[in-house]
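Chains shown are a subset, placed as in the full complex.
Naming follows writing order (A and B), and every chain is counted from residue 1.
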Amino acid sequence: MSFQHKHVLGIEQMTKEDIQIILDTADSFKEINSREIKKVPTLRGKTIINAFFEASTRTRLSFEIAGKRLSADTVNISGSTSSVVKGETLEDTAKNIEAMAPDIIVIRHGHSGAPHYLSERVGCSVVNAGDGAHEHPSQALLDLMTMREHKGSIDGLEVAIVGDITHSRVARSDIYALTRMGAKVRLCGPGTMMPIGIELLGNVEVFTDIREAIEGADVVMMLRIQMERQSNILLPSLREYARFYGLNPTNLKLAKPDAIVMHPGPMNRGVEISSAVADGGQNVILDQVENGVATRMALLYLVSGVESMQTND
Amino acid sequence: MSFQHKHVLGIEQMTKEDIQIILDTADSFKEINSREIKKVPTLRGKTIINAFFEASTRTRLSFEIAGKRLSADTVNISGSTSSVVKGETLEDTAKNIEAMAPDIIVIRHGHSGAPHYLSERVGCSVVNAGDGAHEHPSQALLDLMTMREHKGSIDGLEVAIVGDITHSRVARSDIYALTRMGAKVRLCGPGTMMPIGIELLGNVEVFTDIREAIEGADVVMMLRIQMERQSNILLPSLREYARFYGLNPTNLKLAKPDAIVMHPGPMNRGVEISSAVADGGQNVILDQVENGVATRMALLYLVSGVESMQTND
């Protein structure tokens, strides 16, 4: 059983085995991050280009740290300084980057499908770090890694995902990953934020009442309300949203007593999640971030085709 | 005698011994910067995050070069690309960064006290690279290193600091450091730029006439007028300021013949300092910059808790 993919474009294309290999590899890499010397020679002499055409702190940071801890050379491109502003096509930008012989391009892009488009046109590996409202596979994988750590297994878990499901690449990738691994997914949000027909996917149930969605859940995952993008069309007001769709100590009691609370960050405290919950004993939000580095180390290693993890210094 | 601090938040908390250890360590590291191979393995496998939430070239560059010459992995965050714009709290941003297991966060932030606030909430070391109008400890330390190089000792020096004392984190850190090390500090600036009651600190004298402040001084330190921030409330005009508070060859003659001239940069030539002085034989301004790298190497090394400096390649 081995990982046969050159690219990580999305969870949709992954098999259960693919996901298991990634999670197991991430588990192996995790320990490196708590060593005195947080560095292994696995990807020495490899070049990783982090091309973030959309603003990002934590995902870029996570990928950059992952690459450096594997001893790769990492180089950053951000949207504002890129040739994109000069009217070059994405394909030309990509082919130019490729001509500099990187081993992996990690790409975040505002357009859904941009990483897939690239992967068909360049010879190096492409890792999707978030494309439009489409997929965010490394986020879903770190979410599963975190659930598995806390719950032992994904299979059979009841996972509630609450928020703007339609526009969330996190939700989309998580739905694919969770259902593939045998979890049951409960989606909850205002009708304006729920994709039509989503319940036709197996193992997905739709709720408009957060209390019903949470009841008996093993995992409650709150999505970020993208306040900077919201107009008043989808939401009457943030106050209304917090009241009807925010997670607070009261409605969290409806979940299983040992339920964990997740959030992809950055959090809007007082909107989708109350501070009491965000800081409460059930939250595993920082575990998600920690596991993010290990997950990205695993992805960079697996697509690189390097034979040995070389987890010794 | 050893350095017992996990963080470098400000000079105010430092003892005389602390400052001496830092200056001595910086002296030891300085020589590395003139080698053919400017790199020692001291912090190999350590991750340093340079989080500059305020624009900076020289301080960020100095810390980044210091980290790289110690073989650390360095990663940058700048304000414009950070999640701060997405409305996340500083604490959440910090905890997220911390979850990626950095060893040191170097932080510059517009709010006074931000590094202190962080240091109480994260497990890694925090180094203050300038917080609001509060402190800029690495600047004061490189200033002292430079004075010690040129004057042999800080003890007993007469140091004039001229400019906007109230809003200068450089002045504040230098006042703490200089008085602790036995220097006498003369502060000079327009009344609107002088903190009320500052003379109540021991070994500090206040002047409004630059000639009196400079007379017989061993060191004349000119502060930058932050032209981009000035309204007409504090200053009648730059021309008036230059005339009454600028350093020029004429008033510099009032200082001791071997007095040195310092400036934290970037300089406004023709405002707080004339070009004749900025380029003259008494200026040690570039020594300050050079010593900045050595000072920051010392700080990164000392907070890291690594046992040996490993100054061999």
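As a working rule, a residue touches a chain if its C-beta (ideal position, glycine included) is under 8 Å from a C-beta of that chain, and two chains touch if they have at least 3 such contacts.
Only a predicted model underlies this, so the values are computations on that prediction, with no experimental measurement involved.
Q: Going from the 2 copies shown, figure out how many the entire complex holds in this file.
A: This structure file describes a complex of 3 copies of one sequence.
The rule is short, and it goes like this: only the chains that are shown with their structure count from here on.
Q: Need the CA-centroid distance for the pair subunit A / subunit B, whole Å please.
A: That pair's centroid distance is 40 Å.
Q: Okay, in this complex, where on subunit B does subunit A touch?
A: On the subunit B side, the touching residues are 44-47, 49, 73, 75, 77, 81-83, 85-89, 92-93, 95-103.
Q: Considering only the defined contacts, which subunit A positions touch subunit B in the complex?
A: 33-39, 55-58, 60-62, 64-65, 68-69, 78, 227-228, 265-269, 286-287, 289-290, 292-293, 313
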